[in-house]
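One protein chain omitted, others in place.
Our next item is chain A:
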Amino acid sequence: MKQFDYVRPATVAEAVAAAAQPGAVYLAAGTNLLDLMKGGVSRPDRLVDVTHLDGLDGIERLADGSLRIGALVSNADLAHDADFAKSYPAVAEALLSGASAQLRNAATVGGNLLQRTRCAYFYDTASRCNKREAGSGCDAREGENRTHAVLGWSESCIATHPSDFCVPLVALDAIVEIEGRNGRREMALDALHRLPGNSPERDSALEPGDLIVAVRLPPAARGFAAHARYLKVRERTSYAFAVVSAAAALRIENGKIAETRLALGGIAAKPWRARVAEDVLMGVTPTADAFQEAAWRALTDAKPSGDNAFKIELARRIVVRALTLAAAGTPARIPALPASPFASTSGAIHV
């Protein structure tokens, strides 16, 4: 690991000033960053440790019905918060389907949003990677790319965003609160992550010094609690990133779908909101045919970036399954194997 300077700011303002310097990065739990630094993938000159800052680790219900989640709340604390899991069950299920219990105890909300891709060529410093080193090329294009992107990719980069948590969050219109050099601002989570285009080295819309201080779920996000699921296909039963995943949330009134929220994971450089598919389901009866149509629409623009045409069909099927299970109703308790598409709603069998 390259040598670095360690800075522990006392206030958010000090943190922003320290992290705005070239070569500086924020350190929260470090569960992704330290791994990248050990591999020489990230080589920061300065770590700005935000874990000792006050006021960033609360979960609070606001007067308008929003929920504000501090950026330093751990994945485990959020998923196991009883009110949170009851109000936003697909988000809790997504959190519990990610990583391991040890990592969830450490990893933070803010860090989860900003985790880097798991593309093996990004991790391998002997390979060419435009995301790791701008302009160096992309060895994934002609390499082992069966798990890579099928939407929103470019010739420069076919990497995917690995987060489970972000998928239901983007479906529920989550908002990111950011403290920067020019003060506080906020943006839709949907606008935080960038598609690669010609500059895949930039994962997000954040500027130097920008610190995510909170994630907010707007009042309407609570309205989907009765019909919400997150489903994830992985290459082993547990402790694996998504090959494809989907968050589906429905509001059903008098037997008809009043509103749908749908997003996919593991298929693009950002959590992929499928608004066209949502519109297809407006006012219709929740049937297999309707869900098939929605799934078709969600993947209309998809195209393989390599040996991954199967992911398009797999994504369609996971969308249908997620919508079907969401329509059937949120299970009273999160299944033993969270987000497993191979389990009944009552539980999962490890294989």
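Definition applied: a contact is a pair of C-beta atoms (placed from the backbone, for glycine too) under 8 Å apart; a residue touches a chain by one contact, two chains touch by 3 or more; residues count from 1.
The rule is short, and it goes like this: contacts and distances are computed from a predicted model.
A.B. asks: Out of "Putative membrane protein", "(2Fe-2S)-binding protein", "Heme exporter protein C" or "ABC transporter permease", which one is the UniProt protein name for the chain not included here?
C.D. replies: Going by UniProt, the chain not displayed is called "(2Fe-2S)-binding protein".
A.B. asks: Taking the full complex into account, find the residue in A:Ser42, A:Ser66, A:Asn105 or A:Ser154 that is in contact with the omitted chain.
C.D. replies: A:Asn105
A.B. asks: May I ask you to list the residues on chain A that touch the chain which is not drawn?
C.D. replies: Residue positions of chain A that touch the missing chain: 1, 3-6, 8, 27, 29-31, 34-35, 38-39, 47, 49, 51-52, 76, 80, 99-103, 105-106, 237-239, 336-338, 347-350.
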